[in-house]
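Shown here: the complex without one of its protein chains, the others still in place.
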Amino acid sequence: MVSASMYIAQDKLTTTLDELAKKFELWVPVAAMEKQRVVRFMPYQAGMEPVLAEQSGLGPKNALLPQVETLLKFSYRKDVDDPGQKRLQLEAPEPPKQALIFGARPCDARGFLIFDQVFSHGPYVDDIYTARRETTLIATLVCLDEDAACFCSSVGSGPADMEGSDLRLTPIAGGYVVEALNDRAQPVMEVLAEPASEIQLAAARKVQEEAAQRRVGGADLTQSRASFLKRFEDMGYWREMVSQCLSCGICTYVCPTCYCFSITDEMKEDRGERIRSWDSCMFYTYTAEASGHNPRPTRLERYRNRVGHKFGYFPEKYQGMIACCGCGRCIRGCPVSIDIRRVAENLKESSDACA
Amino acid sequence: MKTSLTTELHEKIREVFTELELMIGWEAGFDALHTTPVFIRSADDVGRLTWGLLCAQNLTTYLGKDLTLMAAARESNKKIGICVKGCDSRSIVGLIQDRLIERDRLYIIGLPCQGVIDWKKVAARMPISGISSVRIAGQEVIIEGAAGERRFDLQELLARRCLRCLYPNPLISDCVVGETVAPRVKKQDVHQDVAKIEGLSLQDRLAFWQQELDRCLRCYACRNACPFCICQDRCIAETRDPKWLSQYVKLPEKFLFHFIHAMHLAGRCTECGECERVCPMDIPVTLIKEELNKITAELLDYEAGLDVNAVPPLVTFNPSETGL
Partner (left out) sequence: MTQTDSAPAEARALTIIGFLCNWCSYGGADTAGVCRFKQPTDLRVIRVPCTGRMDPLFIAKALIKGADGVLVSGCHPKDCHYAVGNLYARRRLEVLKRFLPFMGIDERRFHYTWVSASEGQRWQQVVTDFSEQIRKLGHNPGVDGATRPYAGPGSSQPLKIIELARAL
């Protein structure tokens, strides 16, 4: 009978991860050896030191929606009996392995909830994403590390929000208390060696309660749809707010909730792969049409679309769920420090002068 | 981060504001370590502008790419005001050389610059959550953090591009705010960083770039931040017709993208260092252009962004040159 809560001491963390890696494809946040300030989720290898005391620059999005993913492989072979004909052979990708994302934050897990709406809830179900989702467990930290760019509470989440997670990791002095949040988590709990003591559990409860009380972020942004639609035509507003945008792709790439993709066939001679790759609504080509017309010709229209999607169109379609988790990565990563909170908050000002 | 220079900047701009369609400058960002570019269209908003060691962004990138700016200035017969540091002013000279902007339509405020700090270097030395102020005192940077005051040598926090800067004073301007600054390096030392790569064997050089470019996401921030990459919307790295690069994010694609970006800048890059600053993966991409500039200087005796009348060497020829 596996205990409901276990404990991982800080100095036993890497050996625990070594054990978990035998059973799961393990994703952990690590600093690049050559550039210690770059922290991103990568497949774990023995000897890696996970970075759990600060938010990663690039979250675990790659674990469920890889930047480049093979949808199918194809090849044209000459028919032996009829050389004039070519037969098409298709090969489905390998089924996903059991995976565990260790050290996510509530904002990272929330991104996957948004993906689920789009990829798994129908009417068209994406088998590849769904298969990966079903075989992946998420162990999420109770977050104690907010900074000036964080705003998870403003979008309906919070530092203790465990929705969509399978395990809760609570940092206490000396280590982490690990709790299973559902039955799917049992295979992970079975690997852990040390049950949590009463004192450790009590310390964890205290941390969780404090985190649940803490509000991270300013004004509530969950009811912005109507004011967005009112502002849609007001190009003066968008010019005032986002003229400095460079129209690169950083915000969409680091965003846990951004899921737009391109599908391309990459061929060499008679064989190739159909791949899905991350696209960005900030790129000029995003809405470029085959006729040559582009309804979003400048960065102003494209940024407007980004805000509209996150705070307007997506909640309209998916029962009010905001397509933003308040992680602040877009703010930190933006080369010109555009603050999406400011753009969303000021939507409701009726005059065109904005702070 | 109000300083007397900021006040002087406000006064200068207010004096000339009636001649301007708008003024491009910096204002305070989302926290004490960041500024953000701002387009001031009303004299009432001039007080939002700031100037100091956090003003890292090269504002000239908007001049060549946002065609509405020059169009608006022509229509109202006014000028585009812009704040530039030494490196940024070189970009303006380069843009004029490339015939991408009209000098007469600009009102350039030149700002002699002691350098800008790299916030990632601050983050490597102290927790950035809770920083409430950053200011400079002589050659020291004083940062007020959650756990109290910390002091650092300016040299320690400067961006790499500032450590090798030969042109801290504006090369072109309509007015100057601030005292002349002496360059930090001598001309013979500007290539110390590329020399470190050059000193490696061929295999090690390849291994270095494989290591660095492995982190590249093809986010195109470096390209979009560059004042000279004006064809970013139709970049050959992204077009489908012709299709030069696949969508893969493997090393051959990333090498080729960086080759495309760098070769299109050969003879044009003014080493403002924005490409490296904006990279979310901390890839030292300016090194690639520094090497190309070193080659252009040795081979063709030319540096971009110094003389508005010079013709970039790779768009012209010399029938009597030898050695090629």
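Just so it is clear, A and B label the chains in written order, and each chain counts residues from 1 on its own.
Just so it is clear, a contact is a pair of C-beta atoms (placed from the backbone, for glycine too) under 8 Å apart; a residue touches a chain by one contact, two chains touch by 3 or more.
The model shown is predicted, which means the values in this text are computed figures rather than measured ones.
Student: Of the listed residues B:146, B:185 or B:206, which contacts the missing chain in the full complex?
Tutor: For the chain that is not drawn, the touching residue is B:206.
Student: Using the touch definition from the top, which of B:54, B:288 or B:304 touches the missing chain?
Tutor: B:288
Student: Which of these, A:6, A:26 or A:42, touches the one chain of the complex that we don't see?
Tutor: Residue touching the absent chain, from the options given: A:42.
Student: In the complete complex, which positions of chain A touch the hidden chain?
Tutor: 30-36, 40, 42-43, 45-48
Student: Identify the residues of chain B touching the omitted chain, counting contacts across the whole complex.
Tutor: Residues of chain B in contact with the hidden chain: 160, 193-194, 196-198, 200, 202-212, 214-215, 236, 244, 250-252, 255-256, 259-260, 262-263, 266-267, 284, 287-288, 291-292, 295-296, 299-300, 313-319, 324.
One rule holds in what follows: only the chains that are shown with their structure count from here on.
Student: Could you tell me the distance, in whole angstrom, between the mean C-alpha positions of chain A and chain B?
Tutor: Computed from C-alpha means, the inter-chain centre distance equals 31 Å.
Student: Could you please specify the touching residues of chain B with respect to chain A in the complex?
Tutor: 29-32, 34-39, 57, 61-62, 66, 68, 120, 123-124, 128-130, 211-212, 215, 217-221, 223-225, 232-234, 238-240, 246-249, 274, 277-278, 280-282
Student: Which residues of chain A touch chain B once you look at their complex with the stated criterion?
Tutor: My answer: residues 32, 34-38, 57-58, 67-68, 145-149, 239-240, 243-244, 246-250, 253-254, 262, 264, 266, 275, 277, 280, 283-285, 298, 331, 333, 335-339, 341-342.
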